[in-house]
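Written below as structure tokens is the structure these notes are about.
Every protein chain except one is present and positioned as in the full complex.
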Amino acid sequence: ILTCLLSACTRDHTDDGHAQTLIRVTLQTDWFPQPEHGGFYQALANGYFREAGLDVEILPGGPNAMTVHKVLRGNAHFAMNRIDTILTLVEQNMPLTMVMATLQHDPQALMLHASHPAQSIADLDGATVMAIPGLTWISWVERRYGITLNIIPHDFGMERFLQNPLFIQQCLLTNEPYFVRKAGANPKVFPLADSGFDPYHGIYALSSTVENNPDLVRAFVKASQRGWQSFIFGDPAPALALIAERNPRMTPEFMEFAVSEMRARHLVEGRPEIEAFIGELRPQRVAELHDELVELGVLKRKLDWQSAVRFDFAQPLN
Amino acid sequence: MQTEVHFKATKGTAPTVELRNITKQFADGPTIIDDVTVSAAPGELVSLVGPSGCGKSTLLRMLAGLSQPSGGTVQINGQPRSSTDTDTAFIFQDATLLPWLTVRGNIEVPLRLRGETRKNRTALANQLANWVGLGDRLNYYPRQLSGGMQMRVSLARALSLSPSILLLDEPFGALDAITRNRLNEDLLQLRERQMWTAFFVTHSISEAVFLSSRIIVLSTRPARVATEITVPFPFPRTADLRHSLEFQKLVATANEALYHHSHQELQ
Amino acid sequence: MQTEVHFKATKGTAPTVELRNITKQFADGPTIIDDVTVSAAPGELVSLVGPSGCGKSTLLRMLAGLSQPSGGTVQINGQPRSSTDTDTAFIFQDATLLPWLTVRGNIEVPLRLRGETRKNRTALANQLANWVGLGDRLNYYPRQLSGGMQMRVSLARALSLSPSILLLDEPFGALDAITRNRLNEDLLQLRERQMWTAFFVTHSISEAVFLSSRIIVLSTRPARVATEITVPFPFPRTADLRHSLEFQKLVATANEALYHHSHQELQ
Amino acid sequence: MIPERCQKIILPIAAGILILSLWSGIKAWFQLPAFLLPGPSEVLQAGWNERHALTTATWTTFRGAGLGFIMAVGVGFCMSLLLVSVPWLRQGLYPYIIFMQMVPIIATAAIIVIWLDVGIQSVAAIAFLIGFFPVVASTLQGLLSTPVQQVELFRMYRASRWQELFLLRVPASLPYFFTGAKIAATLAVIGSVTGEIFAGSSSGGGGLGFMIIIYKSSLRIPALFAATFICCILGFIFVGTVLYLKWLALNKWHDSLRNEDV
Partner (left out) sequence: MIPERCQKIILPIAAGILILSLWSGIKAWFQLPAFLLPGPSEVLQAGWNERHALTTATWTTFRGAGLGFIMAVGVGFCMSLLLVSVPWLRQGLYPYIIFMQMVPIIATAAIIVIWLDVGIQSVAAIAFLIGFFPVVASTLQGLLSTPVQQVELFRMYRASRWQELFLLRVPASLPYFFTGAKIAATLAVIGSVTGEIFAGSSSGGGGLGFMIIIYKSSLRIPALFAATFICCILGFIFVGTVLYLKWLALNKWHDSLRNEDV
């Protein structure tokens, strides 16, 4: 049932060979259109998908949008998530496979007021943090630094941060700091990546899609890589225009901030020291993460993680 | 100036109705009715009189199948009554009108339940409303009616069908003497044309004498048949009967009987 | 075996009550009451009789201040009535008991409202319940009472205070003749001890003659004072009065008057 | 004295003005910044600036809530009829209807989105789920509260169950039904907004719940208040409609509407 839609596409593909017809592909993002999705919009705007024979539709997400289920039910071909989530899902026998990275580094961070005495996450023992309960990083940092955090659920707002000089909340590097600064606060951020918790953000699909349609996946990955390449190193304007069109609340100023933050922190292409390329998934990093997750008890058992990630789709662009 | 009401002729003939050795007790309370046996021949109108609270309404409710006797049986044409087997009209002690329906609507209720066509319903409701003197109040809601008017609507409603059994629980109690007498006479006329067996609860002995062929006097705590008075006047009766000496005499006798037999413990 | 009820003595004396040129019209309807003027001297009991639906209850409601006349005034001791100025007890045409209270609770309602102590309340409720023949039903809920019993509870409730003005809307209509007569007599006795001015609506002319000093006969559509009958019998009256020839005669005359004056258009 | 009709308009307006000045007063007194409590004028301004987005959003929410509300009232009403006519069904099923109602929207939303996918159908389903029980609870109570005497009257005339239901119990239960419908109307809007928050999507223009999340996550509190305010007005329209229908149905005969001068 799940792949019904997909197989229809496939037949389309084989019947018409390399004719003009484009293959319809849907990409489910994890939030409303925003610069963090820039590479895909860039690929769309600059026609990279089209050139790869794909007619890509990018679906917006939102808080609590159950994107995984969309993929599982075959309503979306590709979706975004962190590798640690994918591993937990695979642990529950969900047939998912990650095919490329979008971000080499985790954009999540903790946001504090600059005046806050803490200098790193290690100083936060016993602190109250507004975060999404149940996320992997919480147990990670607790374990890593031997601290306990008092988690209060995230309300997707920043009013309480502004109100309370000792308030700490989970944020995206590219997002909340901009707004609170604009509201007059002076925030500082502790990127979670600094704690060693640094999962890939990536694109995943149903394992069956990956196995049955490697060409489609390859084409999609390649076009996406091109999009990201152009977005980060070239002119992001086409993507930003598209994003602004679909999400009118994206102001140029905000998007500029987000893009500059992504560039400055090398979120997409990776920090120089790891010598990665855009879209790359590296077995060693996945293996390390997997082991740590098992140790943390986030994963209850060891997985055959190689089957959850395909490293061969993303190749360096020449 | 009475309006003639053209009721439908009843299909069958009136049934025999019998209460046999009825006793009644509510849950954990005392026995209310103790071994009451009363019967009405086809087409007969039997009056029930007795002190307030003795159990008259309860007897009618059992006749209607709305309440089950604790002992004894209710028989109709010799068969035990099941609640749905005979056309019965019941004029409750209080009018029990539906507050969201107008006079017309309330009178039409039984006809609607019987699936009568709109045209028939309207025609009959008009006639009946005129008959009870409410022809100009057809569109009033119950809350706009006086107590007596409400009872008259209830009467019209009960007679809109041609029931086989008619149970009347003080239908004329809230009416002035003149309206009451007129309706008494009309009821007697109706009796000639419709075929029903009726039980009639009243507190007016003269009304009982005028209308019925037998008067059952009940005693109280518990209700028992104290005495039975046969009214010998032949039918059809007319208004003039009331002025006859025999009538007056019988009313006096009946009053005596009621006084002696039913109110012992109250005196 | 009547129970003596020891009512509190009324503080003041009974007031004069007057209806002056009262007219009444409901919203967009016809005129119901047209220029009715009636008065009752202190301590007098005035009966109102008239055809069903003529406007008797409406008149009482205006006397009670529950309804405002469209024209004319209600005066008490020469002052326009405001709805809260005089102790008034009203026995409604239907019992209007509170379904969640027992007989005792219902009788006690006015006493509770007056802030009577629990002890006094209980004592008086017992007496009154005995008086209306419901001494053994004190813990019954209204739904467990017969129609007549409910009216008697309503009567006991009305008399639990010693009102200055007593308005009775067919209080005995649902009672058998014997209970009715007894309560009539009790009411007359009470009248000697409590000081109230009363208006009494009834459909029984003999009851009206027995109880009141004047009978107002109303006509209908609209209600007007058709005629007034003065009852010459002196107080205190006893049950024997009913058997006197004068009494019977007056009842007959009054019936005639009612018949001639109030029912023209119905005939 | 002021005529009654005018009072009914003047009093709420007066109360509104009072509330507005209280609002401004509190803001001024505690010197609350806009992100905690924006002033009325800021909200108005933000609402005006966002008018295009908010108009589409309102329309989307309106459809979701309307659909959910109509379903809640319709299905709830039918369910009450069913439950009152079939006692064993009532005894067997009623506990589970209560049960179902307890499922928190956040959990339901997740499951509903999984089953129905994101979109108006999910939003409507959530609004339906949340408004359904009040209708059933109220209407059922009304249907069961029909005076015994009236029921007996119908039994006397050998009314079919059908007739007893539609000619007697249903009209007698109307005051209760409308109370339930009023509650459902309130909950429909809030339900659909909450539904959008948890299950909404921006495709096809998100609804008010979607806008609320967007404003909240970009710290545009005056706009958030404006969107909230529109939710209120929307709900108000729903409730107003119910109240008007109630008036139409009951004013002729029911005490509650002649009792207004208590």
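In order of appearance the chains are A, B, C and D, and numbering begins at 1 in each one.
Criterion: a contact is a pair of C-beta atoms (placed from the backbone, for glycine too) under 8 Å apart; a residue touches a chain by one contact, two chains touch by 3 or more.
What you are looking at is a predicted structure, and each value in this text was computed from that prediction instead of being measured.
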Self-check item: Given D:46, D:72 or D:105, the one touching the chain that is not displayed
Solution: D:105
Practice problem: Could you tell me which of A:112, A:135 or A:276 touches the chain that is not displayed? | Solution: A:135
Practice problem: Decide which residue listed in A:155, A:245, A:295 or A:312 touches the omitted chain of the complex. | Solution: A:155
Practice problem: In the full complex, which bits of chain C touch the chain not displayed? Write them out. | Solution: 64-66, 83-84, 87-90, 92, 94, 96, 98-100, 109-110, 112-114, 141-143, 161
Quiz item: In the whole complex, what residues of chain A lie against the chain that is missing from view?
Solution: 1, 64, 68-69, 72-73, 85, 88-89, 92-94, 128, 132-136, 149-153, 155-157, 159-160, 163-164
Quiz prompt | Absent chain, residues of chain D that touch it | solution = 7-8, 11-12, 14-16, 19, 36-37, 84-85, 87-88, 91-96, 98-107, 110, 114, 133-134, 137-138, 141, 144-148, 151, 175-176, 178-180, 182-183, 186, 189-190, 193-194, 197, 209, 212-213, 216, 224-225, 227-228, 231-232, 234-236, 239, 254-256, 258-262
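In the analysis below, only the chains that are shown with their structure count from here on.
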Quiz prompt | Any chain in contact with chain B as well as chain D | solution = none
Quiz item: From the centre of chain B, which chain's CA centre is farthest?
Solution: A
Practice problem: Averaging the CA atoms per chain, pick out the one whose centre lands closest to the mean of every protein CA shown. | Solution: D
Practice problem: Compute the distance, rounded to whole Å, between the mean C-alpha positions of chain A and chain C. | Solution: 86
Quiz item: Where the CA atoms of chain A average out and where those of chain D average out, how many Å apart are those spots?
Solution: 38
Quiz item: Multi-chain contacts in chain B: which residues touch at least two other chains?
Solution: 94
Quiz item: For chain D, which residues are shared contacts with two or more other chains?
Solution: none
Quiz prompt | Every chain pair in contact, whichever chains are involved | solution = A-D, B-C, B-D
